[in-house]
Structures are given as C-alpha cells and as structure tokens.
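This report concerns only the one structure given below.
Shown here: the complex without one of its protein chains, the others still in place.
Note that the chains take the letters A and B in the order they are written out, and that residue 1 is the start of every chain.
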Amino acid sequence: MKETRYWTWHMLAGIVILFLLGIHMITMHLDAILGWFNPAGGEAVDWGNVVARAKMAIYAVIYIALLAAALYHGFYGFRTILFELGLKHGAQSIINILFVVMGICLFVLGSWVAIKFHVIAQIA
Amino acid sequence: MAKKTQKETDIIFYIHRFNPDVDSKPYTQKYTIRVEPGMTVLDGLHLIKETQDATLSYRFSCRMGVCGSCGMLLNGRPSLACNTQILDITMKNLTVAPLPNFNIVKDLVPELTPLFEKHISIHPYVIQNKTDEMLDPTGEFYQSPEELTKYLQFSYCIKCGLCMAACPTLATDSEYLGPQPMLQSYRYSIDTRDDGFDKRKKVVGNTHGVFRCHYAGECSNVCPKGVDPARAIQLMKRELVLDYLKIKKHRSTSFIMGKPEGVKRRPEIPKAPPFTVEQK
Partner (left out) sequence: MDEHKKYPNKLGIIGWLGGGRWGIERYLYTLHRITGLGILLYFCLHIFVTSSRLFGMNAWEKWMGFFKSPIFKMGEFLVFVGFAFHALNGIRLILIEFGFAVGKAEEPVYPYKSSLNTQRPLMVIVMVVAAVLIVAGGYQFLGFVH
C-alpha cells in the first residue's frame, strides 16, 4: 500500500515539474522573444541576469520547489527501473536507502545555494 | 473484406526444441510441410507430429481458441496456435517457440504455474462482507446491465498467458504480478457483488504490483479474447489512487433479491424431485 502513496506523489510531482520546468525553460531559452525575464539583456546565463533573477525571492521559491519535485520524480523513476531488473530484496532496500540519502543531500545542496545566493544578490 | 487468394504452399517450420532429459539448451529444428489455406498452426504441428516427428511436444486441448492451452510465440508474437492461420502470418518461414517469460517444460510447453499462483494471490472470487450470506445464500444479488458491462469484458479471460509473455516488465521482474492477475483484481473489485477491494489493494498496490505497468500496451495487442488487460490495469490504478486520496466514491454492495411474493407456480412446471441427500 505504501507504493500507492509513493507512486501518486511521483505523478503529482510530474505535473508540478511540467509547470515549473516550463517556466525555467522559457526563462532560459526563449529570452530572445520574452525579454522581460532577463532585465540585464544579453543571454539568460550572463552573470548580470543571474544576479538580477536571484534578487527576486520568487525565483528562489520556484527553484527550491522544482528541485524537490524533480529529485523525487527522478529518483523514484530510477528506482522503478532498477526494481524491475528483478533484484534481490536486500539490494532493493539498499537502493531505497541510497536514493533517499542522495536525494536529501542534493536537495540540501541545491536549496542552500539558492537561498545563500538570494542573500548575496540582495546585498550586491 | 478482400477475398483471400491463398493457395497451397510449402512452409518451413523452425520449431524450438528442448528435452530436459537430454539437452542443456533449446535448439531449433526445421520441418517442411505442405500447407493448405485455412490450416492453423496447430494443424501444422499435428501434421508434423503425425508424419515427421512423433517426439514433438506441445500443449493443446480445445483447438478452437477457448481453453487457452496452446499459447506459443509465432514469428516473434505471442499467439494461440489454434487461433492463427498459417498463411495469414507467413508465406514462407514460420518460427514456433514456446512462450517467453515462463520456464520451458519441454519443446513448446511452457510452465504456466507462476501465472496461476499470481492469479490466486489476488483473491479471484467474489468476497462478501456478510459471511453467512456467502456460506448460506438466501437469494440472488441484484445487478443492473450497466454494472455488468463494467467487468464483463474482463471476465472473458481464458488464462492463456499470452499477455504475460508479451509484457516487458515481466521479461526481467519475476515478482511482478503481470497483466492477467492484475486485470482479474480489477474485474472482481469493480463487481457490485464484491467487497474485497481492501483485501486486494494490499496485493496489487505493492512494490511489484500495478504501478510497475507503464502502458507498453502489448498485453492488449496480443490478447486473443479482446480482454484488454492494459485498460483494466489503468482503471485499477485509478481506484487505488482515489482510495489513497480518500476521494473514492463509495459503492454500495448489491442488495439481495428475495423470493418473489404473491405469485403462483404455473401448473405445467413440474415439482422439484425429492432430495437425494439428507437435509440438515
């Protein structure tokens, strides 16, 4: 029954990613058309733009939400593929633990960067 | 339909052979037979067994697509040998192999035991909350035609195992329940006479249950009875998710129709014969 819970959130995370990653992709790649996402002009990944976006708290929120949803969706999907290989039950629990630890580490790293940089950008 | 212009042809059968007492690995043997229009693969195998090689083993029973014994891999596609005409699928070569994803017992005979074990594990029968009604029924359950169509399609399954052979998840994961058992779990859970959803969700909502289906859709393509396991599995997922999110609509169990009242027995209907066993 736990699997129903995991899987439902896997799908819901997919929907969340659809929206948030859509925003992310538009910001990054359609800047030529939609200039207002990149106030400093030039390319989306230019330093000026990165700082300008980081000043907006909404971006930090979007990034952290996206990070959480994407990590969960990705690692659950990977786990699905691995579990379908017909592994032994011991190996399955190792994968479970490993993926939870990896997911949390990456989440902490990512959100720490997002928050820290938001603070830095505010001062700069 | 276009008129068939098939005529007698020589077809080469490449048959996978395996004798557990002698061989360590399956090998392929070649037979050539003259095939008439309308001959099924099973007829072809019979002909080979009669005229060329009496040691060939395969499983069949009804030879009319009803019993589900003769599932085989014909030119790479799981099919019923008695339900497939040779000239419909080939004009030259025909590879006949046992169903994959099952152990081979001999030649073309797969060991279907896992299918039946998994089938049993999902409680494939009507479960009632009222135990005494189940043990000692007092009447018939009421069920409308709409309620019947909800599961009728899925009850046509003949347990041939073709869907299991076509499933990519089962190709690696032997713990995975597979299309046929999960389809049955939906067929019984949606039946209005049944109260067993809570029991079945523990089995199919598991790590190797219904969520390992990713809609490759092959089971529905190969099913010889149009049962559509893929559809039932997705609908079962829906039930499970709705149940988890606690927004599943409550379905009341069929009520029992009592004996008709105020009607007289028509005189031309004879009385039931006396009991032959003692009544308690």
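Keep this in mind: a contact is a pair of C-beta atoms (placed from the backbone, for glycine too) under 8 Å apart; a residue touches a chain by one contact, two chains touch by 3 or more.
Here the structure is a predicted model, which is why all the values come from computation and not from measurement.
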item: Contact partner of the left-out chain, one of B:59, B:119, B:159 or B:225; value: B:225
item: Residue among A:56, A:81 or A:101 touching the omitted chain; value: A:81
item: Residue in contact with the excluded chain [from B:13, B:31, B:58 or B:102]; value: B:102
item: Footprint left on subunit A by the chain that the document does not show; value: 11, 14-15, 18, 21, 25, 29-30, 32, 45-47, 50, 54, 67, 70-71, 74-75, 77-78, 81, 85, 106, 109-110, 113, 116-117, 120
item: Residues of subunit B (touch criterion as defined above) contacting the omitted chain; value: 18, 20-21, 25-26, 75-77, 98-106, 110-111, 149-154, 156, 168, 170-172, 174, 214-218, 220-221, 223, 225-228, 230-232, 234-235, 237-238, 241
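One rule holds in what follows: only the chains that are shown with their structure count from here on.
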item: Computed distance of Cα centres, subunit B from subunit A, in Å; value: 43
item: Interface residues, subunit A side, partner subunit B - complex; value: 1, 3-5, 7-8, 11, 80, 83-86, 92
item: Subunit B residues touching subunit A - in the complex, by the definition given at the top; value: 169, 172-176, 201-202, 205-209, 211-212, 237, 240-241, 243-245
